[in-house]
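Apart from one protein chain that is not included, each protein chain of the complex appears where it belongs.
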Amino acid sequence: MATFIQLIVDGLSTGSVYAAIALALVLVHQATGLINFAQGGMAVLAAYSAWWLLSRGVPLVLAISASVLLSFAFGAVVERWLMRRFERGDPDTAVVVTIGLLTLITGVCGWLFTYNNQQFPSLFSLDAVTFLGVSVSQRSIGTTVVIVVVMLLLQALFAGTKLGLALRAVAINPQSAAFSGLPVERLLMVGWGLAAALGAIAGALVAPQLTLTPGMLDNALVYALAAVILGGLSSPIGVVVAAWMIGVLENLAAVYVPLIGYDLKVAVPFILIFVVLVVRPQGLFGRKTVVRV
Amino acid sequence: MSRHFRSRKALVIAVASTLALTFAGCSREGGGDGATGAAASPGITDTTVRLGISTPLSGSTAGPGTCTVAGVKAYFGAKNAAGGVAFGDGKTRTVEIEALDDGYDPQRAKANYDSLKDDVFAMTAGLGTPTNRAWREAAIADEVPQVLVMTGDPLFSDTQESPWQLGFVPIYQNEGEAFGKLLVASGAPHKVAILSQNDDYGAGYVEGFKSAVEGAANIEIVDELTYEATDTSVDAQITQLSASGADVIFNAMSLVPLVVSALQKAQQLNWLPSWFLPSNTSSPGAVVEPGGGAAFPGIYSVSFAKAPASPAFAGDEDVQTYLAALKEHGDYPDAPAFPHCQWSWMVGATLEQAFTTMTEPTRDDFMRALRSIENFEAPLMLPGTAVTTTESGQPAVPTVVVQKYNGKGYDTVESLG
Amino acid sequence: MTLLELEDVTASYGPVQVLDGVSLSVPENGAVGILGANGAGKTTTLRAISATVRTGGRIVFDGEDIRGRRPDKVAALGIAHVPEGRGTFGDLTVRENLRVGAYLRKDRKGIESDIEYCLDLFPNLQDRIRSNASALSGGEQQMLAVGRAIMSKPRLLLLDEASLGLAPTTAKAVYDAIRRLRIESGIAMVVVEQNANLAFTVVDSATVLETGRSVLTGTSAELRGMDEIRRAYLGG
Partner (left out) sequence: MAGARMTTAALSDRQRSWLRRAGPLLLVVVLVVVPLVFPESVNETIARIGVFAVAVLGLNVVMGYAGQVSLGQIFFLGLGAYVTAYGVSNDWNIVVVFVLACLIPAFVGLLVALAAARLGGLAIAMVTVALPIVGVPLAKRLSEFTGGSQGLSARFGDAPEWSGLYDDQWRLYLVLAIGGAVFLLTRNLVRGKYGRVLGIVKKNENVASSVGISPYRYKVLAFTLASLIGGVSGFLYMLVIQYTSPETMSFGHSIQLLAAMVIGGAASIVGSVLGGAYYVLVPQLTNLVDPSLTALLQGAVLLVVLFVLPGGLASLARPLGRGRRSRARHDPAPLITPSATTKSGSAADTPETERQGHP
């Protein structure tokens, strides 16, 4: 029984890693209508910039804050000088451009910082907290708490604020948004910037656990995508819940379903997606929506 | 000649084709004759010899992949700077390295081989089982040496199956076996949990380990799990294994981040077994220290190379020469984070050893020379290990020694505890 | 007093010239129709005004030449464009659509009372206030599009083919509401409409375009009386 509960707790903390990237994917999708494959790569770049500052003696919190700000600027620049050319064309092309961006960023990280694993210090201690025979590290708790806070902020941004509404409007229909006086181009830049800044937070949260390499988030990206689809593209709460579900069910399936086992547990999120989408095409929490990947 | 020449029967009916055959005749000649006369193989002249490497320099295995090039480049870079390598035929040649990136994609590895095979004398040092297997048969057909490659796949060390191949690093089975023997020899009862990578690497380790502990009354394997190289976490596996009550974990894992987090996770669960790590993921600085290895009763690994980061070898002459050359000629300014850098340096030394006994500038003679090295102590090798290429079924480095983490680096141990 | 004046406006998409000298004058509180065949440049004329196509000539709004400004800056001057195909925000609810329309306004209370006004003008939207726009019927979407546009409290409304794809009764309901809006608010309008009969229920005068050129301008009454207009645009 203790193992069972421990597996659930482990699943939740793994799920939090997926959730961190998934939230950034949701943000950029809500703000630009795109699935951004480079989201993980931008988070890695942010983590490297924080790591570089650390190695120059900047305190951790300051380094992470600086990387968040830098990422905001980087995201805005990417939108302005790269994505803008593709924003009104074929969405498939724009997605492939983000794939190219991911490749480029990975290459730049590898070139500047090598492909070696770098240790990235955590904001939270690795010490375990034990409760009812279940132990969990303070790092996992801290990561999860930050993610929940970010999730609530995002939810509030989209549901309640004028900026959130404007970002979504621009993503859905830039022309009508302009007819209503929305500064479309600036809002697109802000959308990319915010997503990149959120990615920087995600990067700093998960880098201590995954250790910093240029391809650190490649494997997590697939899970994050699955969480995004499962949770519903428009709902931050939905994707975080979906990411946790994936993390937990994956563990339980691996241990308790012999046919699946540890090797095929990666199928779990997709089975889950299949089952859920049959019942609710818009995802667990999403509203009915028209999506292009 | 690299390829078997076949007489051209006139088959082609079309006039255009006949015309083209003439062109073909032109373009097909020219390749093949080396500058030293009819006997020389491609890629070798009186003054130079060219070696090819196809290895991952991008993607998830780029870290160790970069090392496989850096070591060889550093070794021959230093030799070239000192005038070159004296070959057994009395000529001194400089060694050129042509390294290509395959991104761990078998298809690209084959493409790299295709583009290199007529320009290089031999292929060497490349990392990866599927990427080396992808062109193994082609290399046999073309009679191109594919030697001292970085894979523990036993196929490459089987002289019958792979006449033009030779693996460098110990086959995975040997490494697993070495630790198994140590465990059996301890005499004390041990419960072992196994966590291995779900591929030939993990399976090879486990196979070797099991063969060593088979029938031993004091060893019981209580649980055995796998993980995928694409997983982001092995927390669930560690949780499950911790419940097995094992006091030893045999952990055949090739990914540094996952090893680090496995060590951390076990501590969190307050499960502190003796820990076995493979040779390629036991770096003191990059793995054990960040993983908090000191908390465990013992971290064991197998090795045949001196770890430059270990204080025991900080003043070692071999190590210092190596580190200086790596920086200067290997295009590798940082402290090497993977043992593959050291291994590939040894590959360089082993190649030189073969070169010095080569009497003809041919691939055939090179293979003969390479296959007749015995007990060669390459630089950076640990006492008790040596390069021996005369034994079929075994790679160039057939033996490893078991080591135990001492808080900074590793000490060779004869027994558990 | 003239609110909007187009003088010899030209426009092109890449190498293809679509407007070749359009002139138009909209008085304060007035409503002008644009008639013409497919491809005559009606929609492009509206796009020229709202700055979503590159143009030449002069476009004077409230005494200022606004040609070449950014679309959102033009909108900020008080020009609201209801594009062909409605251009609602499909994934936003009806209320959110209306709030986006009021993006430039800061008066919370005024916005709320204008939302109420929109719902009064288009009672169909009342029940669908929480629905996504994409779930609305075509007529409801058209109403929402007009509502979204007037939420910005514009001085000039550009209306493009508001009856397109709607059942005749629905189209009439939309135009009834637009006429009421005109009477109650005095917003000036430029109305592009295939169905000239519908357009004449709202506009005072109209311009006829042919291959990107203004060929005829007159009051509603004058134009209704002309045979060729009747044949071409009024269905006999």
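Think of it as A, B and C in the order they're written, each chain with its own count starting at 1.
The criterion applied here is as follows: contacts are C-beta pairs under 8 Å (C-beta built on N, C-alpha and C of every residue); 3 or more make two chains touch, one makes a residue touch a chain.
These numbers were taken from a predicted model, which means no experiment stands behind them.
Of the listed positions B:115, B:159, B:321 or B:353, the one in contact with the omitted chain in the full complex is B:115.
Contact with the omitted chain, checked across A:146, A:225 or A:284, is made by A:225.
The chain omitted from view is touched by exactly one of B:153, B:177 or B:352, namely B:153.
Against the chain not shown here, chain B presents residues 3, 6-12, 14, 16-17, 19-21, 23-24, 27-28, 31, 57-59, 66, 99-101, 103-108, 110-112, 114-115, 118, 129-131, 133-138, 141, 153, 155, 198-201, 203, 228, 230, 331. Interface with the hidden chain, as seen from chain A, comprises residues 33, 37, 82, 85-93, 96-97, 99-108, 110-111, 171-176, 178, 214, 218, 222, 225-226, 229, 263-264, 266-267, 270, 273-274, 277-278, 281, 290-293.
We adopt the following convention: only the chains that are shown with their structure count from here on.
The most central chain, judged by the distance from its Cα centroid to the centroid of all protein Cα atoms shown, is A.
Separating the CA-averaged centres of chain B and chain C is a span of 72 Å.
In this assembly, the C-alpha centroid of chain A lies 42 Å from the C-alpha centroid of chain C. Chain C has no residue in contact with two or more other chains. Shown for chain B are the residues in touch with two or more other chains, of which there are none. By the touch criterion stated above, chain A contacts chain C in their complex at residues 162, 165-166, 168-169, 172-173, 175-184, 234, 287-290. Residues 58-60, 62-63, 65-66, 198, 225-228, 230-233, 235-237, 239-240, 243, 256-257, 260-261, 264, 267-270, 286, 290, 292, 334, 337-338 of chain B touch chain A in their complex. Within the complex, the chain A residues that touch chain B are 2-3, 6-7, 10-11, 13-14, 17-18, 106-107, 110, 114-117, 119, 126, 128, 130, 135-137, 209-211, 213-216, 218-220, 223, 250-251, 254-255, 261-263, 266.
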